[in-house]
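Of the protein chains in this complex, all but one are displayed in their positions.
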Amino acid sequence: MAEETIGVGLLGYAFMGKAHSNAYKTLPYMTWPPPYRPQLVSIAGRNKEAVAEAAQRYGFEGYVTDWRELVQDDRIALFDNSGPNSLHTEPSIAAAEAGKHVICEKPLGRDAEESHEAWQRVDAAGVKHMCAFNYRFVPAVRLARQMIEAGELGEIFHFRGRYLQEWAVDPDSPLVWRLSKAAAGSGALGDLGAHVIDLARYLLGQEVTTVSALTTTFIEEREGTKVDVDDAIEAAVEFSGGALGTLEASRFCRGRRNGLGFEINGSMGSIAFNLERLNELDVYMTGSEPGASAQGFRNVLVSEADHPFWEWWWPRGHIIGWEHTFVHELHHLLSAIRDDGDVAPHGATFEDGYRCAEVCDAVLRSAESGRREEISYRD
Amino acid sequence: MAEETIGVGLLGYAFMGKAHSNAYKTLPYMTWPPPYRPQLVSIAGRNKEAVAEAAQRYGFEGYVTDWRELVQDDRIALFDNSGPNSLHTEPSIAAAEAGKHVICEKPLGRDAEESHEAWQRVDAAGVKHMCAFNYRFVPAVRLARQMIEAGELGEIFHFRGRYLQEWAVDPDSPLVWRLSKAAAGSGALGDLGAHVIDLARYLLGQEVTTVSALTTTFIEEREGTKVDVDDAIEAAVEFSGGALGTLEASRFCRGRRNGLGFEINGSMGSIAFNLERLNELDVYMTGSEPGASAQGFRNVLVSEADHPFWEWWWPRGHIIGWEHTFVHELHHLLSAIRDDGDVAPHGATFEDGYRCAEVCDAVLRSAESGRREEISYRD
Amino acid sequence: MAEETIGVGLLGYAFMGKAHSNAYKTLPYMTWPPPYRPQLVSIAGRNKEAVAEAAQRYGFEGYVTDWRELVQDDRIALFDNSGPNSLHTEPSIAAAEAGKHVICEKPLGRDAEESHEAWQRVDAAGVKHMCAFNYRFVPAVRLARQMIEAGELGEIFHFRGRYLQEWAVDPDSPLVWRLSKAAAGSGALGDLGAHVIDLARYLLGQEVTTVSALTTTFIEEREGTKVDVDDAIEAAVEFSGGALGTLEASRFCRGRRNGLGFEINGSMGSIAFNLERLNELDVYMTGSEPGASAQGFRNVLVSEADHPFWEWWWPRGHIIGWEHTFVHELHHLLSAIRDDGDVAPHGATFEDGYRCAEVCDAVLRSAESGRREEISYRD
Partner (left out) sequence: MAEETIGVGLLGYAFMGKAHSNAYKTLPYMTWPPPYRPQLVSIAGRNKEAVAEAAQRYGFEGYVTDWRELVQDDRIALFDNSGPNSLHTEPSIAAAEAGKHVICEKPLGRDAEESHEAWQRVDAAGVKHMCAFNYRFVPAVRLARQMIEAGELGEIFHFRGRYLQEWAVDPDSPLVWRLSKAAAGSGALGDLGAHVIDLARYLLGQEVTTVSALTTTFIEEREGTKVDVDDAIEAAVEFSGGALGTLEASRFCRGRRNGLGFEINGSMGSIAFNLERLNELDVYMTGSEPGASAQGFRNVLVSEADHPFWEWWWPRGHIIGWEHTFVHELHHLLSAIRDDGDVAPHGATFEDGYRCAEVCDAVLRSAESGRREEISYRD
């Protein structure tokens, strides 16, 4: 049982670089037998000293300070783009056109235009491509999708989603790249809101058709520089299947450490989720027996043997951490590569990344125009 | 200590009539000594048999089938309008112009025009007037207001409010007056959303300045009749102090029995509330000692001796019910009458009822126009 | 529909006196039509000024400073003993032997001996008797009982109960009668633990057969006087049906305002309850459809039209308060009087009060002897 290896080149060694590295190192023994045993060929970053330490720490065979070297490295079959937003599209396209499979962190691009080009060119290259919306790979989220897809919630009336954090409340918090339009494209919108949009699309299997939105920048100057991205967005949205809902993202919510949550209401039941308790799903079902006189939201600890991804982990009730979403995600991608299978529908493709970007753009357009913006998706 | 009495005439014997009656009967001994001892003079309703039974049940001295008789009854000093929405303004105006103090159930009118007239004429009559937004009188809500007013939350960034129920999901649920525009003015908007709007205004001490809204009617026909009111609304809103937020109301949320809730985020803390647990307030405060390393949302059981309204009730931890909001509300009104004091700011006046109606109208306008609607308030 | 009245004489005007008075005043219109309309004949208390004010406040026709006058008052058909523990048995016996129905606050007596005599003599008098274990009349508790009785939980393995408060932590809190053996019989045991014991017996339909217990007095002297009752008890217990469990009571639990709670585990499901959220019941059921892949504790908001006692209150989700347990309890007693029906099994009789006292005595015996004490119940 000597598994085949797959050469991986990683761009980025910060938050996402650490999370992806951990997943490459964990999946070979946790998702046993693994689709491939990742060979950590090379890691790229601009700071030589830092990237060298990252290579040593995570066990990459080498490191480079120019991502183009990853693209040219024949040992690398999978290009993992965990860099900042401004480096998402160009390296991803180059890698794909060099014949490498590509996974790119979200948001795919800084706007829909950039994202569309990335999708078109990467897809044309004939490689597997994935936009790293890792929250699709939370067991509870996959379970929610399964229930909705099986019709257990009936017709869907509402999706209410929000991603709330608090770090930007402090006026002295440093002017990180996430607060710059050139580097990030947008603020809370692309950083947090993109996750909410992708979950809405994934869970409902519906597209966002209109957006009525507001944005704001509460602290307009930091470190003497004007902040040119949003601190928070609020939007009322319509979905292609007739559901109505809200999309919210903010970095100004005291006490919300990592508050991604959603509630979905259907004719037969409802589902609610909170990332800070990612092993749980709150589920309401109508009219079930037994205990028919005792209906209410069930607090489901998603850790049963037949729950999504759970075969790889522990006995029921032994909860898993946030970083395991990346294990599931990369296992999914490696399986698609091995089997020449589809990344969609459970994995987000670059097309999903592009469609999410269209919604983000519509949020900004609506905030600017004061109008309900209809969204048209390009092929 | 012989308390003075005040003659009360009540219009309506259904849900709200029962709730108000209970409050009149409870407050004389619970809010001891009471501002007045209510004398239940007469109750009005269209169905003679039903109103006669209500009079017997709640201890009214008499009953009438035409509310105009209440207006003409000199024994009555306080006219309590607990009738359906279509009967809110005309009887309230008539009673005030007959010199009676008036409390009217929410929404004040079926639209801003009607509400404005009611406010202007009732106010001109020189009587005390109150719009029965009873959730201002939940101890936890009053505590939230006190904390915000004292600056404990700092600058307010967000108000996120929703009122979710589920009864209309059933296509066979009867075509009650709440589903008719002529009788109710609007659907979930005026019935549920009005409460959210009033709480936002009350808690933040800010006005809603713009609304970007959607409405929908999921079930367009019931009992062979076209439903002409909204089943759900979603709105992104701006406040006069710069806060951003959402207002939501829906009757299509399975499992949400009576889901009025809000979350407020400020620079120094956050507050969350859920009417289904109305004795609790979730409070996050930054940087507090002791336990500085252990910060998180505090689940406050609002039942301490120094908590709002609590002097009248039980030892800590012995929770009170939804109906006690009416006891507090009517105690507040009777005290204002006795002392010739102001109903505002803690009680909602007809002006508050009107201002809420302007926001409701803007929701409908925005849903129709597809534009962000600015709200201007008339004097 | 002229309801008959029943004359009530009440002993005690403090915490329980207020709670019972409120119930007598509320039930005539809330439990409509009521079994009887209570006529508040007279209230007894030692402090003349205070009892006079209570009479005025609650609407009693008269007041007395010696409870014996209530016993001799022919207008009184129901004697309500809401006095302190040391006044539970003698007045209750006297009233019953004078032909009055009797409701007596818990604990029935200060020990099993006293309680047994009260039961024997009151029962021999042929009147209706009730020991006011009001938590049997929480809708969620009645629902739990119904589910267990119907077999929905299967065989019962565990009952885990506790009643935790915090007021006695403060060494300067006054030396109230609840801290005196002569006045109260015991400390947290009879005050709080008795409720847990009664709920265990009521819910399981099983008797406690053995007790292995500890007691302690954390603060041994207050106001210069030695405290001769327990501050806390802990017990491991066996039930007649084979279940094992714990009984706990303490006044030294910071943050637990009124923490009565229990968990029951059966072969087919589990139930958990917390008095601070008395409108809720957490219910786990095995293997239910639909949503079979999504099992977990259901947070049931006990407010459905078909839930116990709910016909008298509000639309679903409009929660009720702690004091309404007394409305249900007294409605139950008045119905039994009217119909010459049984107070048991849903109401606790003096026999239940006695049996509870046997368990309390066994707790003290076991704490003293260091042995597992078997309990035998006298006829």
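Here the chain labels run A, B and C in written order, and each chain numbers its own residues starting at 1.
Methods note: contacts are C-beta pairs under 8 Å (C-beta built on N, C-alpha and C of every residue); 3 or more make two chains touch, one makes a residue touch a chain.
Bear in mind that the values here come from a model prediction, so they are computed numbers and not experimental data.
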{"item": "Which residue of C:R160, C:R178, C:R201 or C:R277 touches the chain not shown here", "value": "C:R160"}
{"item": "Candidates C:E114, C:D198 or C:E234 - the one touching the absent chain", "value": "C:E234"}
{"item": "Residue among A:R75, A:K181 or A:R277 touching the omitted chain", "value": "A:R277"}
{"item": "Contact with the hidden chain (one of C:R57, C:R256 or C:R277)", "value": "C:R256"}
{"item": "Interface with the unshown chain - residue positions in subunit A", "value": "1, 15, 19, 21-22, 25-26, 29-30, 32, 53, 56-59, 165, 256-259, 275-279, 301, 303, 314-324"}
{"item": "Residue numbers in subunit C that touch the chain omitted from display", "value": "157-158, 160, 162, 164, 169, 210, 212-214, 216, 218, 232, 234-238, 242, 244-246, 248, 250, 252-256, 263, 265-270, 284, 286, 295-297, 366, 370-372"}
{"item": "Contact set of subunit B toward the excluded chain (per top definition)", "value": "143, 146-147, 152, 268-269, 280-281, 283, 285, 287-291, 293-301, 304, 306-307"}
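As a working rule, only the chains that are shown with their structure count from here on.
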{"item": "Copies subunit C and subunit A - interface residue numbers shared by over half, same or different", "value": "same"}
{"item": "Chain occupying the most central position, where position means C-alpha average", "value": "B"}
{"item": "Geometric centre distance via CA averages, subunit B-subunit A, whole Å", "value": "41"}
{"item": "Chain centre separation in whole Å, for subunit C relative to subunit A (CA means)", "value": "54"}
{"item": "Subunit B: positions in contact with at least two other chains", "value": "256"}
